[in-house]
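Take a look at the following structure, please.
== chain A ==
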Amino acid sequence: MSTITVEHVARIEGHGTITVDVEGGVVRDIKMDIIEPARFFESMVVGRRFDEVSLITSRICGICSPNHAVTSLRAVEDALGIEVSERTKVLRKLLVYGSYLQNHATHLYVFAAPDFVGLPSVFPLAETHPEVVQRALTIKKIGNELTTLIGGRPVHPITALVGGFASEPDARSLEEFAERLTRLAGEAEETARLFATFEVPAFETAGDMLALVADDDYAIYEGETASLQGAWRRPVAEYRDFIREDVVGHSNAKHSTVAGSPFMVGALPRVNLSADRLAPRAAAVLGELGWSGVSRNPFMNNVCQAVELVDACERCAGYARQLLEMGGSSEPVPFAVRAGSGVGATEAPRGTLYHAYSIDDDGFVTAGDVITPTAQNLGNLEADMRAFAPTVVDEPRDRFVLLVEQLVRAYDPCLSCSVH
Partner candidate 1 sequence: MAPRVVVIGLASDFGCQVQMTNIEDHLLDVLGLIDLRYWQLASSGHLPDSYDVAIIEGAVTTDEHVALLERVRETAGVVIAIGACAFTGGIPALAALGEIDRHCAVVYGDTPPVAGVTRRTPGPVGSVIAVDYHVPGCPIDTDEFVRVLHRALQGLSDRPPQDPLCAVCKTMENVCFLERGQVCLGLVTRTGCGARCVTLGRPCTGCRGLSPEANLPAAAGVLESRGLDGAELVRLFDLYNAAREAVR
Partner candidate 2 sequence: MSVIPQDAYRRDAETNPYRPWPARITSIIDLTETEKLFEFRIIDPEIRESFTFQSGQFVELSIFGVGEAPISISSAPSKQGFVELCVRCAGDVTGALHAKQCGDVVGIRGPFGRGFPFQEMKGHDVLLVAGGLGIAPLKSLINHIHDERHEFGKVTILYGAKNPAEVLFRYQFDMWKHRDDFDLILTVDEPDESWDGERGLVTGLFDQIEVDPDNTYGAICGPPVMYKYVIDEMRKKHMDVDKIYVSFERRMKCGIGKCGHCGVGHQYTCVDGPVFNYWEAMNLQGAI
């Protein structure tokens, strides 16, 4: 028996190792050890005051920090019975979308693209395909600027408070931003077209797909959890009833199951469940790429991310203009500190993110729970690897390893999120 080990899989966020046991040309076992050490966030928040929670949990992940911040704020607000203003909601959506632009651009171009052009990293790409790198940097930069505009800096937003915002961008910057986002949509469309040309293995996952859905929105900030296979919708407050999390010995990240089986979250499930609610240009691009309604190929997650980039540009330009017209205030709404428990869920770039907290009479946290997208995906990713590896085990070893890594990267895992 030979064992293939890929230590510290590159171009993913966090530290993980893949081991594949091959015997006589047959894959015996394959697993992904998440060696990223736990930082114990769910325990660290205990004893801290409710208004510190978003500062702390934002540090679960520096890559999608706006998502953690916003989701934890929603959970705390749920616990305290706070209803935020419409304006605050729009601003928070912008914050989350800033994170989409950053994350999707980075994942697609820095992490995934080198695989398809046969390079170890994006750096040599700068020489061979400068225009591609330039586009990546442009999209990422605008994402950063958007999170900075709304949140105060590209990583770990400052302005998002329980109940509202500490400050808001001025009208001039919003106007200017709406313009730029509209222009950026073109770059995003090019990205989708580029990724559609990359050939991916024909492979289907057996797992279910979950994402937030809403009747009148491409849900990212609020909605209900929906299942593609089960065709059900349930309120996020009941997440503990439908998602089960288990400690698995080889991984510092827990694995999740729905109805006893692993499942997938992320751009692909979102597009599968909400394709009809994509913004017009995004929907058009999706059509142009020959989308047939539903895809179960996890490698298609990349293309779906690219389509979401187009969607994000259109949507954010709209939100920016909406803010200019809608009036209202994003100042934190008044509230009283009281004991309670609450749940918040949003769609982070990598999938649905759940935060839940219990708070005592004085506003101090007594319990916390966070289920990240990657933690939900890991079980399915391992299952996919087990199913996929045998189909390519005859490939030369380098290519075999690359294909397995590529599958991992298609999930865009964020291991520090998954462990937290």
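Just so it is clear, a contact is a pair of C-beta atoms (placed from the backbone, for glycine too) under 8 Å apart; a residue touches a chain by one contact, two chains touch by 3 or more; residues count from 1.
Per the selection procedure, all candidates are chains of the complex that A comes from, given by their letters.
Just so it is clear, the model here is predicted, and its values are computed rather than measured.
Although all of 1 or 2 belong to the complex, chain A touches just one of them, candidate 1.
Residue ranges on chain A touching candidate 1, taken from their complex, read 7-8, 10-11, 13-15, 33-40, 42-44, 46-48, 52, 55-56, 59-63, 65, 102, 106, 110, 114, 120-123, 126, 137-138, 140-141, 144, 152-156, 158-159, 161, 165-167, 247-252, 254, 416.
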